[in-house]
Structures are given as structure tokens and as C-alpha cells.
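Here's a structure for you.
Only one protein chain is missing from this complex, and each of the others stays in its spot.
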Amino acid sequence: MRTRILVSTIGAALLLGSGSLLAHHAFSAEFDANRPVNLRGTVTKTEWINPHSWIHVDVKDASGKVSSWAIECGAPNSLLRRGLNKMSIPAGTQLVIEGYQAKDGSTTANARDITLPDGQKFFVGSSGTGAPYEKDKDNK
Amino acid sequence: MTQRFFGTLAAVTALVITTGQIPAAGQSRGGNGEGATPSFEPPRTPWGDPDLQGHWLPGGGGMMETPAGEPWKGPAFRPTDAAFSNFFPPEPGSAAPARPRTPPRPMVVDPPDGRIPMQPWAMEKRTEIMAKQDRVEHLDPRVRCLQSGLPRANLPVGYNTYQFLQIPGYVVLLYEWNHMYRYIPLDGRPHVSPNIRLPMGDSRGRWEGNTLVVDVTNFTDRTWAVGHGAPPEGAPASAISTGHGVFHTEALHVVERFTLIDANTVRYEATIEDPKVFTQPWKIQFNAFTRAPADHQLFEYACHEGNGRNVKLMTGFDIDK
Partner (left out) sequence: MGFVVRRWRRRRSRSGRPLPTGWCGLAAVVVVGAGLVAPSTLAQPPSGGRYTGPRTVDGKPNLNGIWQVMNAAHWDLEPHSAEEGVPPGLGVVEGDAIPYQAWAAARKKENYANRAALDPINKCFLPGVPRIMYVPFPFQIAQTPKYVVLTHEYQHATRIVYTDGSPHAPPNDFWMGDSRGRWEGDTLVVDVTHFNDRTWFDMAGNFHSDALHVVERFTPLEAGHVMQYEATIEDPKVFTRPWKISMPIYRRAERNLQLLDYDCVDFFWLRMRPKR
């Protein structure tokens, strides 16, 4: 798969450095900006690894069926610096996850924000992949 | 702590990037709009050397090279407020942090046209490398968790910060990403034998006035000399101005200059030569290091340990098999 830089990743990249654009797969290679998701799920596992942390959640749909979602977040160090750590989201935590689903429709998503049970919201986006949250509102 | 950190970071960065100097006549164009290196009397270590110690954040770096051809001529990209505030939320109650000013010039300051001077064969090979990033044999060595090489290690990325230490006889540079380190001896000892090849090269340092000059040789050929830099708006990944995919041979020789230009900024220059790849030595310059807030720490960045999924996604290659 080809990696492509999306135009407006440059903006955020100024301070962060856009070299990370090609450090991992581009957002658009795996995720669909036109498939936003808002999930409520229960954490089953977290993986604090690079280049992306992962939160695994069980999501129950209206009919009661439970599916397992893999949620891609930013690098652990960037989450640490935003105030999240391993103890913040232990297994069993109810989370609200806002992000974008995988292009292939699988139960995988790239997260922008997560909200904890106490209402605290954390931005958990990945830097330098060209995700929608790296774009200006005016910049399509 | 987090909000204050980001607010302070943004403020410091905005201050740093907007500090500029009037270029002196005869100087090569400075990166980030600055010209002559400002004169600044740095603090000193107990044994009298300029003191570069502390934690550092990646400094502003814009384009690596002058963009090639239409439609990317003209002013460089504009950073976007929305994106910036996502990554650096303002302190509650305070105004949004000032957006750092875009550096108006490429990092490449020599040759004067701002383009990396690759030999024709090397330019072809670079184009091939960039086109085949989905093949594991061409995949960016950093993505494979090899060490960055130089001067690439000093180019800004969002997931890397730095710590500089000084002990008698050495400057020690720590890089958060992939837990890299460099010991730079200052005692004038010769380089190691040419039989020894090192991904980060072999560094020998000396002070010239307030500038740390580091001579680096003995590289392997398995890194990229540079691999960062923001392409201009509209430029595709393969655009030459990304600075990506600049491979080298074992003949690579890098001379670095680190200068504290104010209390919170280290300017970085690197002269890069490899007569097998480039038509001439070339130079980058920009303010690479911005002082981090007082409570900043480097955290472990284990790279290879969790990288299997990432490599598989990019190339289909399964390192866990």
C-alpha cells in the first residue's frame, strides 16, 4: 500500500515535525474519515506500545450482541504527557470513544478522544498520520 | 500539570520562533529566518564549558528543501489553528496558545538554492526508494526501529524529545525515541578504526568559542542522512522537498555545530558530505532544540518491541513469523 501525505497534516506538523508522516502508515491507508464512530465500550485490554497504543473494548449493540473493537491511539509517551497512564483505563472501565472506523468495516478504529467515567475527556489522537483531527476545519 | 505544560510549551515555542536576527552580509541564509548566529553568553559548567544541559523539545523545522516545480512555489504552508490546539490545548481560562510562525526558509541553507545536491544516479535511487515504501527492503529504516543516523536524529518529530548532559570530558546526548544515546568525547582522541561501522557514527567534539563542533565518521550505510521535513501544501509524499529517503554510503561524514543562541534555544547546523552520493557537501541549519518545561522527563520509548503490527500494515511483512 502506498503511503500518502495529506495536505493539512503539515499544520500540526510544524511544531511536532512532520517526519512522523511517514513513520507509520497514513491514516487514510487504514481508516475512513467519512466513517466516524462514537462507541461506548468496556475496556478488556490496553497495549502501551509504539508507535501506537491500543485500547481493546467490548461494545454491546442495541440487540445485546457484543463485539470486540481495537482502538488505535497515539504513542504511549504522548498519552502520558496528556495525563493518561496504565492505571487510568484498567480492564472494566467504561469508555466513550470518538474516532473513525477502518475502511474495511472491521471493528477497528482510530481514536480522537476518549471520555472516562468521571467525564474527563482526553485527546488520544496519533500525530503525523494525516488524521482528520490534524486538519484545519477550513482545510479539506 | 499537563495543561500547564502544554500552555508553557506553546508560549515558549512561539517566543523562540519569533525571535530573529537581521542576516549579516555575506552569511548564508539562516534557517528559520535567522541569519548570523546571535551572540549570547551561555551559562557555564563548573569546569567552564558552555552549558547545554537540560531537557529539550524538537524545535520548529519547516521544509527540508526548496520545493521543486509547480504547484508548490510560493509561500510555505500555513499551520492550522485547529490542529495545533488539538495537540497543545490551552490552559483553562487562558487564551489559546500563540501559533508558532512558519519558518520561511528551508532547512537546507547550502547550496543556496535550498536543494539537496544528489548525483543523478542517487536521485533516481531516492525516487525508487520513495515509491517503494510498501516494500520492506526499501522501508524507512526508522520505521524498522533502526537508529536514526545523523543528522536525522536531530530533526524534529512529534514523538521525540532530548536530554543533554555534560560531565568532564564529554557531552552526552540522550534521545527519547528508541532510547538512543551519543557520547561525544572532547579530549581530542582520534576516531576509531575504519573497520568499525556504527549506525550513529563515531563522534569527536571540541568547543569553538561557544559552539560545540562534532565531527562524525564511521557510519554504516543502513540509515538515512535525513528523513524529515514538512513538504509544502499540496506536495505528495514523494515530493523531493520532504527530505525523505536521503540514503548514504559508509563514506558519509557529518560535521555538526550546536550553539545556545538564547537561554532556551540551541541552533543546529550540520554539514553533510558523501562524495559517492552528493555532488558537493551541503548544509542544514535550524533551531533544533527548544528548552522543555522544568518538569519534563524522557520516558522509555521501546520501538522494536511493539513494531510488528506497524510493519505488517505498511508492507505486509510479518516480523513475528
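Chains: A and B, in written order; residue numbering restarts at 1 for each.
The criterion applied here is as follows: a contact is a pair of C-beta atoms (placed from the backbone, for glycine too) under 8 Å apart; a residue touches a chain by one contact, two chains touch by 3 or more.
What you see is a predicted model; the values in this text were computed from it and never measured.
Peer 1: With the missing chain put back, one of B:133, B:163, B:217 or B:242 would touch it. Which one?
Peer 2: In the full complex, the listed residue that touches the missing chain is B:163.
Peer 1: Quick one: which of B:66, B:133 or B:147 touches the chain that's been left out?
Peer 2: Here the residue in touch with the unshown chain is B:147.
Peer 1: Have a look at B:123, B:198, B:213 or B:313 and name the one touching the chain we're not showing.
Peer 2: Spelled out, the listed residue whose C-beta touches the missing chain is B:198.
Peer 1: One chain isn't shown here. Among B:38, B:111 or B:185, which residue touches it?
Peer 2: B:185
Peer 1: List the residues of subunit B that touch the chain left out of this view.
Peer 2: Answer for subunit B: residues 46, 53, 136-137, 144-147, 163, 165-168, 170, 172, 174, 178-181, 183, 185, 189, 192, 196, 198-200, 220, 222, 297-300, 302-305, 317, 319 touch the chain left out.
Peer 1: Which subunit A residues would touch the chain omitted from the figure, given the whole complex?
Peer 2: 48-49, 76, 80, 85-87
Convention: only the chains that are shown with their structure count from here on.
Peer 1: Roughly how far is subunit A from subunit B, going centre to centre by Cα mean, in whole Å?
Peer 2: 27
Peer 1: Help me check something: in the complex, which residues belonging to subunit A touch subunit B?
Peer 2: Residues in contact with subunit B: 1-5, 7-8, 10-25, 29-30, 47, 49-52, 75-78, 80-83, 123, 125, 127-128, 133-139.
Peer 1: Which of the residues in subunit B come into contact with subunit A in the complex?
Peer 2: Residues of subunit B touching subunit A: 1-2, 5, 13, 58, 60-62, 77-84, 86-89, 100, 102, 133-134, 140, 142-143, 155-160, 176, 227-237, 242, 244, 299, 301-303, 305-307, 310, 313-314.
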